[in-house]
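The structure appears below as structure tokens.
Only a single protein chain was left out; the remaining protein chains are all shown in position.
Each chain carries a letter (A, B and C) given by its place in the written order, and its residues are counted from 1.
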Amino acid sequence: MTDLNLKGIIAYPITPYSKNGELDLNALKEIIEKLIATEANAITVLGSAGESAYLEVDEWQQVLATSIQTINKRVPILCGIAELKTSTVIEKINIAEKLGVDGHMIIPLSYWKLSDAEILNFYQEVSKNCTKPIMLYNNPATSGIDMKPELIVEIFNKCKAVTIVKESTGDINRLHKIRELSNNSIPVYCGSNSIALEFLSAGGKGWCSAAPNIIGDLPSKLFKAIESQNLDLSKEIFYKIYPFLDFIVKGGLVKTVKAAYQIQGKNYGEGRKPLLPLSKDEKNKLGKILVKLQ
Amino acid sequence: MTDLNLKGIIAYPITPYSKNGELDLNALKEIIEKLIATEANAITVLGSAGESAYLEVDEWQQVLATSIQTINKRVPILCGIAELKTSTVIEKINIAEKLGVDGHMIIPLSYWKLSDAEILNFYQEVSKNCTKPIMLYNNPATSGIDMKPELIVEIFNKCKAVTIVKESTGDINRLHKIRELSNNSIPVYCGSNSIALEFLSAGGKGWCSAAPNIIGDLPSKLFKAIESQNLDLSKEIFYKIYPFLDFIVKGGLVKTVKAAYQIQGKNYGEGRKPLLPLSKDEKNKLGKILVKLQ
Amino acid sequence: MTDLNLKGIIAYPITPYSKNGELDLNALKEIIEKLIATEANAITVLGSAGESAYLEVDEWQQVLATSIQTINKRVPILCGIAELKTSTVIEKINIAEKLGVDGHMIIPLSYWKLSDAEILNFYQEVSKNCTKPIMLYNNPATSGIDMKPELIVEIFNKCKAVTIVKESTGDINRLHKIRELSNNSIPVYCGSNSIALEFLSAGGKGWCSAAPNIIGDLPSKLFKAIESQNLDLSKEIFYKIYPFLDFIVKGGLVKTVKAAYQIQGKNYGEGRKPLLPLSKDEKNKLGKILVKLQ
Partner (left out) sequence: MTDLNLKGIIAYPITPYSKNGELDLNALKEIIEKLIATEANAITVLGSAGESAYLEVDEWQQVLATSIQTINKRVPILCGIAELKTSTVIEKINIAEKLGVDGHMIIPLSYWKLSDAEILNFYQEVSKNCTKPIMLYNNPATSGIDMKPELIVEIFNKCKAVTIVKESTGDINRLHKIRELSNNSIPVYCGSNSIALEFLSAGGKGWCSAAPNIIGDLPSKLFKAIESQNLDLSKEIFYKIYPFLDFIVKGGLVKTVKAAYQIQGKNYGEGRKPLLPLSKDEKNKLGKILVKLQ
């Protein structure tokens, strides 16, 4: 499997809509240019922040095609795939590879709880149908499935396409355990914004985040500060952006990032229903957090 | 809103597949005839047991159309709708009403966690777009959303189409609380098989179950025993079927009910991947449970 | 081991204090007379409601001695023992047996979490040092230890003094499982007030409760209604007292029962610090609940 040779910040664009609620592909291009300018090392489209789960198939495909064209190989692009049925996941992998994606971020979804055997089998089937690397994505809060370090390491060992892990439980011990069980052979990315400082300090390979949409290159600066072992600077940056990170984690990425864009003068629409926009109070609170960041 | 005038057992067919994994509509007719013969008071198709979440839209529509034709007004038919987007729920409501359904069983699904305000708004929008009654379905284990009694009663009061509640948390205290908060004005159905005895004893209006697929009229007999205040008989029936109920709750309805059908000589296929069939050991255990039931 | 031959209501007195915070043994006698008058089938002193955990050893002994004298063999008396160290449990067993208790209610306490092997070993040691029957008491909310049905049945089988189980998790499925695993050979008592209706309907042998302190013979009437298979009357009684039961479960027995006594004109003091009395609002709410019960 190709090595994507990643590290550092992987930025996640939101999916912008025009006033009538339809995809706004020009706005998407604008957002992607902005993310590249934040010194993100890679971009993942159609992640949780990109409302992957709330898009129609043709919309999903348009977002992906437009993103690939816009990025134009300046940085690697991965695309998020989150589907209940294995067959649909494989269909999307095929579409994405034809369009020219560099890698896939794949999370198993649950309606019925899946056993460890079912999750392993899922990744085995998916891996066999891939020519590009897979980032295994563990995020029980959205997917309803929690993959423990033991299972993640087993999947990594048995599925050759699975070469990267994104851990979003918020439990830093998972990083320790994956590292211990794999002899530090798995690149693990932080998927939990509010513990990025610790994740990177403890050996995480990078940080997957929608935060660059709003706070620009501060995530990238945090990564570099830790890489150069400047803990004082790392803490300074992290605690500066922490109120923002905490707010978007607790409030839900789609709502909060779109609201932050609005505060910054960019109207990219709201999340689709049943999601509602932030309340006025929440938006005021977010506004104050953003003011302090300037 | 029409009163469905329900009580007692509401039976849930599984969705049968032929050997190539496609819908087997003849088998579906067979299953529905069987369920009617168990003295079920109503039938809900495309519930969790019916793999609603794992069907394509056209399959979902075929199952519904075939079921309506087969039932042919002998008992009321409801259909399950479980979708992430509000707009898709409303589309399915429209399809179902055109096809002639008597009511809807609607559960909000979460990728992003929904606030109480979002859930209420969801049911309000859905309710406005309905001409048939809605059974509000609370099942956090599959949907990722837990609607507390306070919220359920508020939805019931504010959404005129919502006239029935199905409670599947397994916590019998929810029934007490809904009853207290609504002055016993909401018909609440048991959605947690392994506490059916208690739910009905404590005033539940009926029991929603896939168990009649396999154990025929025993659920109906349990309901009647409790209705006639024969607790000795109720306990006798319940503890006879309890090992089966406990097994299907813990093992997952789709897998276990399909495996039980196979043991009974009916091959209706397996759940779709990533679901895997029961292991040999589990199937043996299930076989022993079924033998004791004869 | 002697068979206590229990069924029905086991009443739990609170521990009354005089104005200076010391034991009020005359008040205790008054309370016990009241409980016997509620047609309780047995009395357990020094349970959770009796503040066992907050008494000095000599106080514990005085409460027990006074209770035994007052009851004077009219009904069986058990005493609660809740201690971190096995050796202290055995010391209290010896004291209690010398004073003339009929049985012990014993709960393992945790500072360090105990493994199943440690819990089994605990009951084995305790059982060897007993001449009176033990009621095994499972209440993870207070003790920090949850004994699953499998473990409870194993303890019952291996410890001859353990002859009764009190289940207080609030999960009615525990009753089913204990019954299934033991072939219905273990008498199980309800320790969770707000599910008493269901517990008794489903075959529970009786109900351990502090509620008779305040609502007199209503628990006893509920038990008899279920025993005579009168579900309509059972529901009528249960839903009448349910708001009170729900209040004392959520508010904490010591505070709420003492506050209820105060509302009824009996000042038996407050729970010991760090416990604080009910707030004014809570007390008003409780007052309204009690008014409706008259």
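By definition in this document, a residue touches a chain if its C-beta (ideal position, glycine included) is under 8 Å from a C-beta of that chain, and two chains touch if they have at least 3 such contacts.
Being a predicted model, the structure only gives us computed values, none of them experimental.
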{"item": "Chains on display which the left-out chain touches in the complete complex", "value": "A, C"}
{"item": "Contact with the hidden chain (one of A:Asp3, A:Asp58 or A:Asp232)", "value": "A:Asp232"}
{"item": "Touch residues of subunit A, complete complex, unshown partner", "value": "170-173, 176-177, 179-180, 184, 194-195, 197-198, 201-203, 226, 229-232, 234-235, 238-239, 242-243, 246"}
{"item": "Touching residues on subunit C - with respect to the absent chain", "value": "48, 53-54, 82, 84-87, 108, 110-115, 117-119, 121-122, 125, 141-142, 144, 252-255, 271-276"}
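By our rule, only the chains that are shown with their structure count from here on.
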{"item": "Chain contact graph, described as a line, ring, star, complete graph or other shape", "value": "line"}
{"item": "Chain closest to the middle [Cα centroid of all protein chains]", "value": "B"}
{"item": "Distance between the centres, which are taken as Cα means, of subunit B and subunit A, whole angstrom", "value": "35"}
{"item": "Subunit A: positions in contact with at least two other chains", "value": "none"}
